[in-house]
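All protein chains of the complex are present and in place, except for one that has been dropped.
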Amino acid sequence: MDSFQATIDADGRIEPRDAMPEGYRKTLIRQIAQHAHSEIIGMQPEGNWISRAPSLRRKAILMAKVQDEAGHGLYLYAAAETLGVDRADLLDMLHEGRQKYSSIFNYPTLTWADIGAIGWLVDGAAIVNQVPLCRCSYGPYARAMVRVCKEESFHQRQGFEILHTLCNGTDAQKAMAQDALNRWWWPSLMMFGPPDASSTHSEQSMAWGIKRHSNDELRQRFVDMTVPQADVLGIRVPDDGLTYDEQTGHYSFTQPDFTELYEVVKGNGPCNQERLAHRVKAHEDGAWVREAAAAYAAKQALKKETAA
Amino acid sequence: MDSFQATIDADGRIEPRDAMPEGYRKTLIRQIAQHAHSEIIGMQPEGNWISRAPSLRRKAILMAKVQDEAGHGLYLYAAAETLGVDRADLLDMLHEGRQKYSSIFNYPTLTWADIGAIGWLVDGAAIVNQVPLCRCSYGPYARAMVRVCKEESFHQRQGFEILHTLCNGTDAQKAMAQDALNRWWWPSLMMFGPPDASSTHSEQSMAWGIKRHSNDELRQRFVDMTVPQADVLGIRVPDDGLTYDEQTGHYSFTQPDFTELYEVVKGNGPCNQERLAHRVKAHEDGAWVREAAAAYAAKQALKKETAA
Amino acid sequence: MSDLFIYTLRLGDDALIAAQRTAEWIAAAPQLEEDVALGNIGLDQLGQARSLLQYAGTVEGAGRTEDDLAYFRDERDFLNAQLTELPNGDFARSMAKLLYFATYQHLLYEELRSSSDETLAGVAGKAVKEVAYHVDHATQWVLRLGDGTEESHARMQAGLQEMWPYTAELFATDDLVQRLDAAVDPSTLEEEWLRRVTEVIDASTCERPTSAYQHSGGREGRHTEHFGYLLAELQHVARSHPGAKW
Partner (left out) sequence: MSDLFIYTLRLGDDALIAAQRTAEWIAAAPQLEEDVALGNIGLDQLGQARSLLQYAGTVEGAGRTEDDLAYFRDERDFLNAQLTELPNGDFARSMAKLLYFATYQHLLYEELRSSSDETLAGVAGKAVKEVAYHVDHATQWVLRLGDGTEESHARMQAGLQEMWPYTAELFATDDLVQRLDAAVDPSTLEEEWLRRVTEVIDASTCERPTSAYQHSGGREGRHTEHFGYLLAELQHVARSHPGAKW
């Protein structure tokens, strides 16, 4: 354990074979699993628009994006498995509601502009959250995050581009873009978690090099990055309290209603039930397929053995 | 049996309590059941367009029409039950493919114009077939047919009106109407059954007063009625051999390809499998509901009894 | 947009979307009598929708017809309660939905008969008899299914539960219904609704559902993800032939 602390102190990487405190391992499993679950649940709100994407080019981009999310899920589950857990068990925990996923995905996608808003705001917020994780003390997680962040910054640009096209389109398209920003702004701010004053877990995670910045720092960074982009789009961030402070170079902004966040985390959001039900159905409907694959593999192995 | 033959000879009505030959009873059960089955299977091709009807008025008319078909099914099954069979058993025979329904319903409805064409041609042909049945020798069937025919002539006018609107609409609408006529013309002609030369059952049914006119007579009557209506619509019956004979006052026309009819009757039509599968699914999905209703009724009866 | 226009749209959209879902049962019901009954109910709902949307167009004064309003508005412009747009699910879910919705509509139309707006009062006067039958039909089925077999009881309970979180929205008040003289403030109907619905549920041997969460947003055009698919089907032909008459 001395070597663990020394590695952390030297800002080095902990690898799967290294000794680590049980708390560190558990915290990481919880966080990586939650992150993986978020990727695969996050496929649903966007997948909802693949069949209806209004141009073939956008359809292709959206399919590729949702597919990337499945890919991110795969690397993240693989990173979690290096800590001695099984993907199947993690999925069971998700399906039984014993592990969470990001609450942002409990909001519905109501128009095509939501696909733009999710790319721009949700992927944007995810990047702000995740870029520091590329330097996370746990090696496999940090390496997975490098790959994830690279793809997400691509998705973020695509989302911005969708909105940019809408904002330069018909009146109906521009209204659609504004409406999407109105609905997604506050949930996006909540993606950074509760205010620092009421955030649990944070201190220990900081000490372990799992977390690098506080929730409020990251939220500020996101607002500072996003508001000028809204100006470029020509749509208005739905916050009457938003002002730019020339001196600090930061925006001050209204905090979101965190009681809503707590409610959604508890299961009381518009799509909590649908998202989980969809996921469980896909898993259960696929059970016979996975069993067949396992049975076939076993038969093939046996054939090889008896042939040998 | 002498009184049976005397009633038939006097063009009177046989009623459920009257003696009748077994062959007469069996023929009627088969025919009425097939007719009832046709009504309920016929709900599908038209029901297919309720959710997509392009105006609310047309949607209401179509819903009412499909509902009428369910109603026709109800009276016809009731008429069959007067001959000592159960609706449930007849439905089982339909579901197991042991009784038939009209082959016309094994063609798909591909555009909104098909709803017009079905009303105009299919209900039109049905009326030509069924008007003589209002004088059928079996009383309950004859009376059911009076009601059915009244509603069907209403449906036929509505179908014509749909096409009339299309034919006076945009080019795309007019093309849609013509296309529907092209596809439904030949199957409609087949609704009168095989040519007299190869029609089985006919002779005995005529003698029993179940059938009043030959297939070919009825087919001719339909063509004579329909061709002038197509002229009014301004669309072309897809028969290059169609000519009007001033002397006889009849159209001569090309016979449909009856090998197609025989194939569809055997089960080899575009929608045979879907129609039956849809029907069986609705029936099976509803089994628990029917069981619940029966269980509830039994409980209520028991309560009444014990209270008495 | 005037308050009366918006209020009439809310009522009309409720009826329209309910009709669209009810009609999905036609040719798929558990027995032929039910195809007929649900056909009637759907036709009643559609009839109400047509009167209300036509009137909304008149109130708006921009020349929009019932069809313009049904076929050429986008998702965010529809003001129906989310309950009406939910997929039918099995027959028990549909009957739970109908019990909740028709009981609400019945209380609403009863009050609306004495609206200061004569047209709304007239529509309500006709519709109240129709929805009384809908309530009765749903009630009979909730009783049969709730007190039928073990399976039907479980399904009925699940149906009542699943639709419950979409009921509070029906009774949500807002500035508009409070300031519009012609409107019924739906919050005034909730107590009686709860009494009536509870009575049926109790008699059915099911338990009255509870829910920590109640959905909302329909009256502001925020719908469930199911709604876009419903609209695509409803509108596709009409949208494919802009300007055409049918």
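Just so it is clear, A, B and C label the chains in written order, and each chain counts residues from 1 on its own.
Simple rule for what comes next: contacts are C-beta pairs under 8 Å (C-beta built on N, C-alpha and C of every residue); 3 or more make two chains touch, one makes a residue touch a chain.
From a predicted model like this one, the values you see are computed outputs, not experimental measurements.
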Next on the checklist: By the document's own contact criterion, which visible chains does the hidden chain reach in the full complex?
Outcome noted: A, B, C
Checklist entry - Considering the whole complex, which of A:8, A:43 or A:131 touches the chain not shown? => result A:43
Next on the checklist: If the hidden chain were put back, which residues of chain A would touch it?
Outcome noted: 40, 43-44, 47, 50-60, 63-64, 66-67, 70-71, 73-74, 77, 112, 162, 165-166, 169-170, 172-173, 278, 281-282, 285-297, 299
Checklist entry - What residue numbers in chain C mark contact with the hidden partner chain? => result 74, 228-229, 231-233, 235-236, 239-240, 242
Checklist outcome for this item: Where chain B meets the chain that is not shown, the residues are 45, 48, 52, 108-111, 172, 176, 179, 183, 263, 266-272, 274
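The rule is simple: only the chains that are shown with their structure count from here on.
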Checklist entry - Among line, ring, star, complete and other, which best matches the way these chains touch? => result line
Next on the checklist: Could you work out how far the Cα centre of chain B sits from that of chain C, in whole Å?
Outcome noted: 34
Checklist outcome for this item: CA centroids of chain A and chain B: separation to the nearest Å works out as 57
Checklist outcome for this item: Expected list for chain B, residues touching two or more other chains, is none
Checklist outcome for this item: By the touch definition above, chain C meets two or more other chains at residues none
